[in-house]
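Up next is chain A:
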Amino acid sequence: MRKEFPSLVAVFLLCICGCAGMANPYASEEGLVVLHYSIGQDPKGFDPVRASDTLSSGLIGQIYEPLYQYAYLKRPYTIEPCLADGMPEISEDKCLYIIRIKKGVFFQDDPCFVATNGKGRELTAEDFIYSFKRLADTKNDPEGYWIFQGYIKGIDEFYEASQSESPTDYSKEIEGLKALDRYTLRIELNKPYPRLLWVLTMPYTAAVPHEAVEYYGEEVLNHPVGTGPFRLARWDHWHRIILERNPTFREEFYPSEGTAEDREQGLLRDAGKRLPLADRVVLTIIKQEQPAWLYFLSGYLDVSGIPKDNWNTAMSSLTTLSPQMEAKRITLWRERSFSVYYVAFNMNDSLIGMKHPEVCKREIEEKRKSAEEAREKGDSKEAERLDKEADELEKELPYLPQKNEKRRKLRQAMSLAYNRPQRIEIFANGRAEPAQGPIPPGFNGYDPNFKNPYSEYDIERAKLLLAEAGYPEGIGEDGKRLELSFETTGASTTVLQSADFFRQEMRKIGIVINIVQNTWTEFQEKLRTNRAQTYALGWIADYPDPENFLQLFYGPNKSPNPNNANYENPEYDRLYEEMAALSDFDPQEAKRKYELCRKMEHIVTEDCPWIFGLTYWSYTLNHCWLKNYKPHPFAYNTYKYHSVDPELRLRLSQEWNRPTMFPAYIILGVILSLAGLFFYKLKKQSE
Partner candidate 1 sequence: MNFLEEKDALCKKEEPLLEVVNLKTYFPIKSGVFRRTVGYLKAVDDVSFTIAAGETLGLVGESGCGKSTTARSILRLVEPTDGKIFFKGTDVRALKESQLRSLRRHMQIIFQDPYSSLNPRMTVASIVGEGLRIHEKLPWREIRERIAFLLDEVGLSPHHINRYPHEFSGGQRQRIGIARALALNPSLLICDEPVSALDVSIRAQIINLLTDLKERHNFAYLFISHDLSVVEHIADRVAVMYLGKIVEIASSTELYNHPSHPYTVSLLDAIPLPDPKRRRNVTPLKGQVPTLAHLPSGCRFHPRCERKRPICETHQPPLTEVSPSHSVLCHSPIS
Partner candidate 2 sequence: MSAYIIRRLLYLVPTVLGVCLITFLLFNVVTTGEAIAKQRLGQHATQEQIESYLKTHGYDKPLLIRFFINLKDLLTFNFGRSEVTHQKITTMLWNGMWPSLSLMVPAFFFTLFVAISIALFTALYRNTFLDRSTVVLCIIGMSVPFLAYIILGQYILGYKLKYFPVTGYEWGLGVFKFLILPGLIYTAASLGSDVRFYRTVVLDEINQDYVRTARAKGLSPNTILFKHILKNAMIPIITRVVVALPFLYMGSLLLEDFYGIPGLGAMALNAIDGNDFAVIKAITFIGAILYVLANLAGDILYALVDPRVEFK
């Protein structure tokens, strides 16, 4: 009967362990400088060609390096060489770039370098050509191909060819990509590409050694081999990622230039020190916001955002930290986030869409033409079908302007009913502003004086417009209430609550919104196949050029490309094409570009393919022991600048985490007394 006692002892011991700070999630780290960050998802992998999301980019950027990078401390955002040796030489016509590459840069040691017994090989210009070719190889699902598409001479042919080749022939030359010698890269463009330098900072363009791809095959996404400051030490899926200092990292030093403000914030204390400063980066994957926030408060994470539900804990006003945070000596970074949150309408939709007569005419022509072709081929059925469609479009054509006008009014009405201030209050704790147009405040090309006529919450005007659109009080001509479906981008609480809120907003003007719940993948599929009627999304800038936002309305960029609203306006497209070729660096061109932006902005806000919703402020908190932290909206390789004071962290986090023991003792008491009763009865029975 004594058998049960060890287990009781075990329970007791567990409770003792509880006292000894069991809540600390980390093992000891013997004086190493370790950064503790968290990410919300398991990354998709470490293959630069698939670095399409910020999460993967942020990790790939630490291991793989592109030619250029953003200067860490400088504002406005400027580019400095990374693997390139100096800025490129650009020809007069802006179509030829000569880029020299740093000598003596080695890839990290890895078993894939069979020839050198695992020692890393030196980086050459060929590596970039190879990496760019990978980006144009369809077999890699290259999500970043769009950055070169149509620009580098010959790359489109390579892309086309890779679809049918198996395996893709990498020995085939791309006309616009040449290695003049071991360390010189020559890029030739079809047309001027003023954003090329921005693009060359993106992890898509980082150098990948062909040995790694050949050695690991598809598994290369688990075995990154880069030139960067860190290397992947361990990846426990959905649990954590450990990056370690790359011992063969080239010599790079902490920047010593900075503003007075930077100096005041201590950002220049490590000036001139060799990078990376940290020995290790531990990225814990925490899906939910709450636990991550709690870990941050307990001192187990160095940086955190502020979850909307914890706003009151963190802040006492929009700009000041709460006393509790002050007491913990937490630093607040409040910056504009270059993003727009919007509700998009599908312009192909017959209830809310818009079809420009010119576009319609073009479509008719195209249809006739392909009908002709089909007839020549002998496929009369197909031809007939196409003809029929063309006929219908032709019948439609005269009514289009009138219909477009009505539907535009409907969209404008919905934009007016969209209650931005209330959204900001309940979903963003006030840390956002109504978006006026596609370009967020503070961004290149933003006009602070521009006011979107449909961004003010005005139910009365909305109802008026709705009536003009043919839906007085939301009832259509057929006597039926207007019903629209709204596709969610996921099933998280916030997404659903926000969708439900949208439903309420539209209900106020008499429109019924049917919320369709999707997973992210399902949603993407619906976008791709044009099946979404309305949906809410956001766009985060890839690089500091307004083109990045304005391209979202460019006709040829329609689904499956990023123009998921399928907006097409020939006038807008002409303006866009002109604007896209202009550079921000040339003052003359920049001025023209600004003007064009204004015009385009005006067109989209009037046509209203999106309800321009909110633009956010980003709030970041970091603990006092984290050094050299400065948020950067575009840079993906910043961990190398960060550092911590491990002793301070250990001391403070222990201080902050003391469990309350008495409930445990009560529970223990109850359990023990029940066990006592059990043994008492057993003993009594055996007597």
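Convention: a contact is a pair of C-beta atoms (placed from the backbone, for glycine too) under 8 Å apart; a residue touches a chain by one contact, two chains touch by 3 or more; residues count from 1.
How were these picked? Simply put, all candidates are chains of the complex that A comes from, given by their letters.
Being a predicted model, the structure only gives us computed values, none of them experimental.
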Looking at 1 or 2, only one should touch chain A in the complex. Which number is that?
2
Candidate 2 contact footprint on chain A (complex, rising order):
1, 4, 7, 14, 17-18, 22-25, 27, 42, 44-45, 50, 138, 141, 143, 145-146, 163-164, 218-219, 221-222, 236-240, 284-288, 290-291, 294-295, 490-491, 519-522, 524-525, 527-528, 560-561, 657-660, 663-664, 674, 677-678, 681-682, 685-686
